[in-house]
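Yeah, one chain of the complex is gone here, protein chain that is, but the others are all in their spots.
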Amino acid sequence: MKRKFFAYPYIVWMILFIAVPMLFIFYYAFNVDGTWTTERFLSTISDKDTWSVLWRSIVMAFETTAICLLLGYPIAYILSNMKKSVAGFISILFFVPMWMNFVLRTYAWSAIIEYAIPDLFHVENTLTDLPGGKTIAVLLVMVYDFLPFMIMPLYNTLSKMDKSLIEASRDLGADGLTTFLRVVLPLSVPGIVSGITMVFVPSITAFTVPELIGNGDYSLYGNKIEQAFKSGNISGYSVGSTLSIVLLILVIISTVIMNRFDKDKEGGSIL
Amino acid sequence: MKKWLCLLLAAVMLLGLAACEKKGRDSDKENNAETVEPAPEPSGDDDGIFADGDQYSFIGGELNVLNWGEYIDPELIEIFEKETGVTVNYIEMTSNEEMLIKMRSSDSSYDLCFPSDYIIEQMIREDMLQPLDYSKIPNVKNIDPKMTEITNVFDPGNKYSVPYMWGTVGILYNTKKVDDPVTSWGILWNEKYAGKIWMYDSVRDTIGITLKYLGYDLNTRSEAEVAAARDKLIEQAPLRKGFGTDNMKTSMVNGKAAIAVIYSGDAFACIEENPDLAYVVPEEGSNVWFDNVIIPKSAQNIEAAHAFINFLNDGKIAARNTEYICYSTPNKAAMDRLDAYFTENETYNPPAEVLARCEVFHDLGDFVEVFNAAWSKIKSSN
Partner (left out) sequence: MKQIASFFRKFLKGFGSISRIVWKQIKGPMKYFYLGLMILFLYLPIIYLIIYSFNVFPANRRGVISYKNLGKWNGFTFDNYGKVFTNKTKEAVLLTLEIAFASSIVATILGTAAAIGIMLMKKRTRTAVLSVSQLPMVNPDLVTGITFMMLFEFVSMLLAKLGGARVNDFLRLMIAHISFSVPYVIFSVTPRLKQSSDMLYEAALDLGCSPLKALWKAVIPDIMPGITSGFIMALTMSLDDFVVSYFATDKLQTLSVLIYADTAHGNIGVNPALATIIFIPLVAMLVGVNVRRLAKEREYEIQNKKVKMKKV
């Protein structure tokens, strides 16, 4: 028996449960009640609302990623410069929340924003009551939820970095800032890239955080897809499928772009 | 490492065992228990559980019930299970549309559902329901004929459904926070209460009351009118606290919000917990709704489904249920058992002139897509 055959069960599985289900999206996007048509697809694509919500989600994902990077990089950097044994322990502290149920963490924030803060500080309005406040609240919680996912790859890359390179740079007369900009930062690019991939893509499609934190009154692209599928009429399936196709294209583009930066394929990015 | 894997395997096997055991043992327990302790027996005038001394024979099997959250007294399920030997699987959902999806999916195996009026009309149109066998539901005699007259509108001859609960849609407001008179839907657009207004997370209800506010028909089929309502609701975006369902109740009770569009039954329950709250059905008119119990075509345990409908319509059981849920019962025998606390309350038992300005939702057919498209825009306006 050839060992190659060991892969066959999974290949069958893949076709049945990964490839075939993907076809359904295309089926529902172009098929209404058994007839093939591009009408629904085009009407969804040409809807201004689709693109404005998509744009809002991209902006939100971009902001989330940028803030996570700004907050997370110093953390990973400080940790990587600590004594191995201490850093190991403190880094665990940063990763524990990642293991806790995602929905539960988000719920805790919604309870804090809606009930705890106004009661403890005796303020009348919660953050989500204020105009534009829902955006800020959603951003805050998204940063919270994704921050560990940014720190982890950054820490992995930075702690594996050859410290003698930094010493060499110092010896050659570069000051701290130059060393950081010229040596540390370029060497940590794989970590940055995989950190961005781990935060950016999931935050484009997030629908739990906006739904829970925005009191059901704040929609990102993920919410739009969810609403379409849960709207109760069959046309919702074609709208939702169309929106999913747009999303898939976007994700593939951003993955390809990210891979350009990650020449060594060291990070977690794929395709 | 090997030891570790063995341990894991053992854990999995144990879990499997526990699951099997659980399925055996839990069959006589109810599924939905956020309650603390069994409440004391309701003010019973006679000893039996049932008003008419009904006897149920053993039926057995499973009964899959799809219902709204907090929409039945969990003890009643226990009683029913004990009487008939049926295991009730009680599944909750949060919107009529969700119920429609669950029932439409071809592998749905629900035996009983509690959808609202316009959804029942649609289900009848789509041939999803089973005609009821009234010989198995003798307790249907308890239903108030005035109610069946209204439900007749969406279920001609009441062939497919029996009324379960009913009520109105109105405004619940905090009298300590709202100093303007609340008589019109217009208060929902009052900037004084910015960030303190809850709307209901349901297409038909929210767009419906806006149509009423603008003076249009609740069941309009005019795209221009729906568009006007949509724009009005988009304009409201910065004033809204959110779109809620059950989750707005705690918020209202704790005074975190000032105004909420809400069903009368929920309003009653909230006022009970916070006397500062008050409920009004605005002058422009509103929606009167019915949640009826139906048996889908795909139901498996039809015998148990009929028995459960009959059980729910027993005067005493229905009274207990309405006391628990706080929604108005269409059951006359139950109404006779309730004390003035319920019957003389205008939220629970609205006077005729309020009902006169309320309409029932109708199935809109394909026009519902216009509503859904508008709804999608409203939901992303904040």
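A and B label the chains in the order they appear, each numbered from 1.
By definition in this document, a contact is a pair of C-beta atoms (placed from the backbone, for glycine too) under 8 Å apart; a residue touches a chain by one contact, two chains touch by 3 or more.
Note that the structure is a prediction, hence the values are computed from the model and not measured.
S.K.: Which residues does chain A use to touch the chain missing from this display?
M.R.: Touch with the absent chain occurs at residues 1-11, 13-14, 17-22, 24-25, 28, 71, 74-75, 78-79, 84-85, 88-90, 92-97, 99-105, 107-112, 114-120, 144, 147-148, 201-202, 204-205, 207-208, 211-212, 216, 222, 225-226, 229, 237, 240-241, 244, 247-248, 251-252, 255, 270-271.
S.K.: I need the residue numbers on chain B that touch the omitted chain, in ascending order.
M.R.: Output for chain B: 1, 4-5, 8-9, 11-12, 15-16, 18-19, 22, 26, 29-37, 39, 64, 69-70, 73, 89, 91-92, 94, 102, 105-109, 201, 244-247, 249-251, 253-254, 269, 272-273, 324.
Keep this in mind: only the chains that are shown with their structure count from here on.
S.K.: Taking the complex as given, what residues does chain B use to touch chain A?
M.R.: These residues of chain B touch chain A: 95-98, 100-101, 194-196, 199, 201, 203, 237-238, 240-244, 247, 251, 254, 256, 368-369, 372, 375-377, 379-380, 382.
S.K.: Quick one: in the complex, what on chain A touches chain B?
M.R.: Going by the criterion above, the answer is residues 49, 52-53, 56, 114-115, 118, 125-126, 128-134, 214-219, 223-224, 227-228, 230-233, 235-236.
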